[in-house]
Structures are given as C-alpha cells and as structure tokens.
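Below, a portion of the complex is reproduced, with chain positions unchanged.
Note that the chains are named A and B in the order they appear, and that numbering of residues resets to 1 at the start of each chain.
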Amino acid sequence: RRTGDPEVVYGEGKTPTQVVEILRTLHARHPERAVLATRLSAEAQARIAAELPAAAIDDVARAATLGPLPETRGTVAVIAAGTSDAPVAAEAALTVRVHGADVRRIDDVGVAGLHRLLEARDRFADADCLIVVAGMEGALPSVVGGLTGVPLVAVPTSVGYGASFGGIAALLGMLNSCAPGVVVVNIDNGYGAGVFAARVARNARSHP
Amino acid sequence: RRTGDPEVVYGEGKTPTQVVEILRTLHARHPERAVLATRLSAEAQARIAAELPAAAIDDVARAATLGPLPETRGTVAVIAAGTSDAPVAAEAALTVRVHGADVRRIDDVGVAGLHRLLEARDRFADADCLIVVAGMEGALPSVVGGLTGVPLVAVPTSVGYGASFGGIAALLGMLNSCAPGVVVVNIDNGYGAGVFAARVARNARSHP
C-alpha cells in the first residue's frame, strides 16, 4: 500500500468473519480514510451490513467501503457493453472512486449496436482516462480506441461460453487490438483497471 | 467435387511441375469450364504463366484459373480491414467468382476507423452474402454483423504477432461474436468462405 492509497481487502477465500475483522481493524487505525473490500460473497456482504452499519455496500460490484471517500481529481469514464459485464464495470468504478477520481458510467454500448456507442461519444471523449469492459470477442476497446485518443484501459470479462474459454478470447482480442494505445489487465480485474485509471486521471489534473 | 462446381487444385506442397500438369489435364478433360488453383508459390505462378499462357494469374490471391469463368447469379461482398488481409480476401473473391457469383470488394474498413466503414455500408447492405476478412482481434465481423442482417461468413487471418498466435485470437473473436448469425471458417481459408458464400448467393437468386 503506497501512502495516500486506500487499504484494500481482497475478499476471495476469506471467511465473512475474517473480512469483517480486517475491515474493523483497518478502519479503527485510520478512521479518516476509506477501506475498500472486494470480491465479497453474499454472506460476507450480509455480515458486513449487520456488523458494520457504517459500511456502504455495492452489491453489483460485490464490494464494500468503510470510512469517508477521498476528494476527487480528474474523471474516468467506465464503458461496458452488456449487462453481464456489470459486476466488473462496477468493481472498476468503485475502485476509481475510492482512489480519488470521479467516475462516469456508460452502459449498453456493444459493438453490434454502433449507433448507441456513437451517441455516447460526447460522454467519454473529454474524460482523463477510459476503462472499457467487454466479454465475448472483446471488440469494444478497438472501436472506442478508434474514436478517441484518451488513454484506454481494457478489461476482459469471463462472460461467454464454449470457445470464449472463461475470458481468454476477450483477453486475446484486446491484446491484439488494431487501435494503438490500448492496454490490458487480467480477466475480470476491474480493481486493477480502477487503480491504474485513477492514477492517470488524478495526475492529469495535478500539474499546473 | 460436386457436379457443376469447378475443379480445384490445392497448390500447397505440390511442385510447380505437378501443378502445371494437373491444371493441363483437368482443363483438357473439360475445356468448357474453369479450373482453379490456389496457394501457388511464386515459382508455380511463373511456371503457369510460361507454360499455360491461357491461364489467368491473380498474384495477390496466389491463385490462377484456366478456362472460361461461369455465368454468375447473386452477389457476394468481400470486406477486409487491412492491406495485410489482402491475400486472403483476394482468394475468397476469386473463389466466389469461379463458383458462379458476382463479387464486390470493400477494403480498408477497419473497426478503429468507423467512419469509413459506415460510409461503405450501402455497398454491402444489399449483397446476398458477406465475407468479412480480419486479422489481429478479428472484431470486424461483429461490427458489420451489427449493421446488417445479410448472411455473414467471417474469415480470420494469420496477420499479427505475439498473442495473436497465427490467427487464433481472430478466430476466437469471431466464434464469440456478439452479433448473432456470424459463421466462421478456418484461419486464412478464403477458399472455403468463397465456396460457401457463392452457394448462398446463387441460391438466393434461384427460386422464383
């Protein structure tokens, strides 16, 4: 954890009791800043709601925060195609916010329905960084990357079946994007994309 | 070889002498129809030019025909993104023509440059079948498939490097296309796409 960054609890493989305990401890240590917990099971979310009423739970993102969110600087647009990509997009969005940048959400803009994407263009063209979330063939970052020169982080999701191989098809599509300047994170890694994009967006608004 | 279809010589792994000999024999048997030879090395093309002056050579497609081309029925639009995809697109186009359908070529319409693709829309929306050729992330069929309901055959190409795995990334992208009704052939298989699309286009103009 770098100074200034929030503490983060990775919920995967931890019991609800462990998650609650870690959140409580970290919050007690620095009540003036936010703690973020991700990859929370339904049980862990329920336990947090019951035992830490001050926590804010985002059930789509399967995440929670405890403590005041930081002031923001810069804006990240989070773009997603399908409803199945929503949990990853939500994890990315919350992570951005907790790391101190503003978030703009743009949903339902798949590559097979270009008109909606083109209509949304104004809403992402002036952001400081983009996060583009897509499963299946993972084509959305290439199309968005062709429409704007804003730094773009692509997040493949494990949405799909058969030869989608749990997100590999989307990951490969993004790594081979014909739009220059597309960078990629691990499958379903909304958190990593959020940390990175928040840094970029904050820096874009830091230097006089 | 089904009755009515042209004879085809697959040049890969055959010596120039073998290719010339087979072309000559097949042509002698049925001088009234075309023979198609594909995957021809530069040497094989040179030898055909020298020894079978009646042959027509398409050096981009790395292919040749000998004998009169059939009458056409129906139209196939062959759409390709980059110049590197040209050999595969040319093989598809020539195969379509030799199998008795008309061809319309649409080039340089990558997904990272949407305006060109949108401008070309009129030129493919009224075709009887589409062949969409793309390497790298293979996103073009999804975008085209979102713009039209014409039957669409996607051809992944081995263009790219690193995690493109000689066309696997494009193949996976196409198999996972979010546009419904996209079908796929093997990597670089312009020939197979051409045979299929010509059949579809001809049938679309056969029945009163």
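The criterion applied here is as follows: contacts are C-beta pairs under 8 Å (C-beta built on N, C-alpha and C of every residue); 3 or more make two chains touch, one makes a residue touch a chain.
Everything numeric here is computed off the predicted structure, so don't read it as measured data.
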For this file the homomeric complex, of which 2 subunits appear, totals 8
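Everything below uses one rule, namely that only the chains that are shown with their structure count from here on.
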Working from the CA atoms, figure out how many degrees chain A turns to land on chain B, in steps of 5. 180
Please work out the Cα centroid separation of chain A and chain B, and write it as a whole number of Å. 41
If you look only at chain A, which of its residues touch chain B in the complex? 81-82, 110-114, 118, 136-139, 142-143, 145-147, 160, 162-165, 168-170, 172-179
